[in-house]
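The structure appears below as structure tokens.
Omission of a single protein chain aside, the complex is shown with its protein chains in their original locations.
Residue numbering begins at 1 within each chain, and the chains themselves are lettered A and B in the order written.
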Amino acid sequence: MTPGPLLEVQDLAKRFEVGGSWLGRHRRVIRAVDGISFSLEAGETLGLVGESGCGKSTTGRLILRLIEPSAGRIRLEGRDLLGLPARELWAARRRMQIVFQDPYGSLNPRMRVGQIIAEPLAIYHDADAPARRRRVSELLELVGLDPAFALRYPHELSGGQRQRIGIAAALALDPALIVADEPVSALDVSVQAQVLNLLMDLRRRLGLTYLFISHDLHVVLHMSDRVAVMYLGEIVELGPRDAIHHAPRHPYTRVLLSAVPVADRTLRRERIVPAGEVASPLALPSGCRFHPRCPFVIDRCRVEAPALREVGAGHRAACHLI
Amino acid sequence: MPPLLQVEDLVTEFRTATGPLRAVDRVSFTVDRGEVLGLVGESGCGKSVTSLSIMRLVPPPGRITAGRILLDGEDLLVKDAEAMRQVRGARIGMVFQEPMTSLNPVFSIGDQIASAALAHSGGGRAAAWERAVEMLHQVQVPAPRERVRDYPHQLSGGLRQRAMLALALISGPRLLIADEPTTALDVTIQAQILDLLRRLQAERGMAVLMITHDLGVVAELCHRVAVIYAGRIVELAPVERIFARPLHPYTRGLLRCLPHPRRFGQPLHSIEGAPPDSRRPSAGCRFAPRCPHAIESCRRDEPALEAREPGHLVACPVTT
Partner (left out) sequence: MTEAVAVGAARPAIARTRRRRVSFRAVFGITVLLAIGASALLAPRLAPWDPARQMLLKRLRPPAWEARGLREHTLGTDHLGRDILSRILHGGRISLLVGLSAVALAAGLGVTLGLCAGFFGGRTDAIIMRIVDVFLAIPYILLAMGVVFALGPSLLNVILVMGATRWVQFARIVRADVLSIREREFVTGARARGNRSGRLLLRHVLPNALTPIIVVATLELAFMIIYESALSFLGLGVQPSTPTWGWMLSDGRNYIATAWWLATFPGLAIMLTVLAVNLLGDWLRDTLDPRLKI
């Protein structure tokens, strides 16, 4: 085991160009992810939360180099992922896997469940056919499904079952890091609980490390050890779960906490009704990106973008007011 | 005073290749003037079909096959098409989940709202336009006089939903049916819309039938709640009682499987199994296969929705 964090991300950025003519004029740039940094220790779960357009899903894919970053550094187990030649990147993929949001689109409809799960084993020559079959059964049981499901096609299964298969496929190569991109958002509440429990169980049993991405703040707080809050491509606050939950420092975090409806009338909460719309990444506000919607905005916020600063043990926030 | 809306033993079926599917199976509830009733359940439970039935907008091959729907004492199910058209918009307004598909993309929102105003109350075009601007102002659309000319695709999700609300409320309906109006929105926008709904509802003394899968939304907005499972109401109670003392095992299960701020990190309770196939309804209680308290009689006899305490109805003979 290499010392140091399992995953280190520094100044990661991704720019998309849109519109404009063939010749390149009038092309606008969307800074989907604009210079974020964080690290993940082995065995911990970092939650990445934010609303649409904040860049959290893009971040997940950047880390796995499923989308190519525009800038920044990514180190997985001490190895620089961005400098890797194709062959070594392919080898490195064994250590990092992803689980998707959409149980209906994330499995190849033309392949049987067993084939989907066994495929990575075949590609990496990990096992011969009989061994692969055994491993598939093992993995299906691990995610709480009958091994007989290996013969079915995805369309024969429910959303929750398909999500479990997505998880099983991600576990096939025994990865160290799993990026979970909204893994339960498309599921009914009762099924959501089953899958979340499964993820927690697997984390404990297999010593997994999760980057847990979701727009649902409660789910993120439930699953994570530490939480990073993203807004318009930047991390605005990062800290231990309890600190974020009970002592949020960034106004956006406070707005989020206040906005999430709670199924409990006895809970006392801060009430801040946020103003305005979620800003468009095409037209970023000056200074602090949150200033047009911030209930506590001062003049400085419109002009100068705040930097992430320590506000507690392992707790950082980017706001002029702290 | 009689309730504004009374739904009695409503049955809505869909004809399928393998037999009729009862999406709504003898559902009964009332909505009083000025109150917000939440209809909550997971996907496929029949809550949306219920709301469409009330508006008589159930798409074929669906049909309402039994029951009565009384609006101010009048049975909507015996009205003809023209009369129903008058009801929709003028007496019942409806807001849907996905405003992009429920707003006409080729007309400006002003056009659509003004047309609705004209359809139900006459007057001139100019007056209708003014009312549209005023309505947009009431739903807190910034710069309404400029925005009124915008097309739906030019608006953000939150603004579109506000436009939908304006469209639904322009003719002053006494009842608003809101079918998952905030599900597709970001959470901060959802908070704004819920806040707006609360305000509008209080100001106008309007009744709201709020359909949602989100118990949090129910807690924020509703006075009373009906929990639906497999096309039947399993529990109906004031909102504080539902959260403080849920009686039906399904309601309890639902509440316990949500991540809760006091219990972050602890394993969640989950409900075993999956919702039943409505094409082959089994005998007895629909929830019995998944219920931790099920006894022999549960699989035989379908439990009736009964008042366990005044105002609190439950369809379960077992729990206390």
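Quick notes on this one:
FYI, a contact is a pair of C-beta atoms (placed from the backbone, for glycine too) under 8 Å apart; a residue touches a chain by one contact, two chains touch by 3 or more.
Because the structure is predicted, anything quoted here is derived from the model rather than measured.
Of the listed residues A:E119, A:E138 or A:D264, the one in contact with the hidden chain in the full complex is A:E119.
Residue-wise, the contact with the chain that is not shown comes from A:G160, picked out of A:G160, A:G233 or A:P274.
The chain that is not drawn here is touched, among residues A:T59, A:Q194 or A:T253, by A:Q194. In the complete complex, the hidden chain is touched by one of A:Q97, A:Q192 or A:T209, namely A:Q97. Residues 61, 64, 66, 86, 90, 93-94, 96-98, 100-102, 104-111, 119-120, 123-124, 140-141, 143-146, 148-149, 154-161, 166, 169-170, 172-173, 194 are the ones on chain A that touch the missing chain.
To be clear about the criterion, only the chains that are shown with their structure count from here on.
Taking each chain's centre as the mean of its C-alpha atoms, chain A lies 32 Å from chain B.
Listing the residues of chain A that touch chain B in their complex gives 51-52, 158, 160, 188-194, 196-197, 200-201, 215-219, 221-222, 241, 245, 255-256, 258-267, 273-274, 277-278, 293.
On the chain B side of its complex with chain A, the touching residues are 42-43, 156, 158-159, 186-192, 194-195, 213-220, 239-240, 243-244, 253-255, 257-262, 264-265, 267-271, 274-275.
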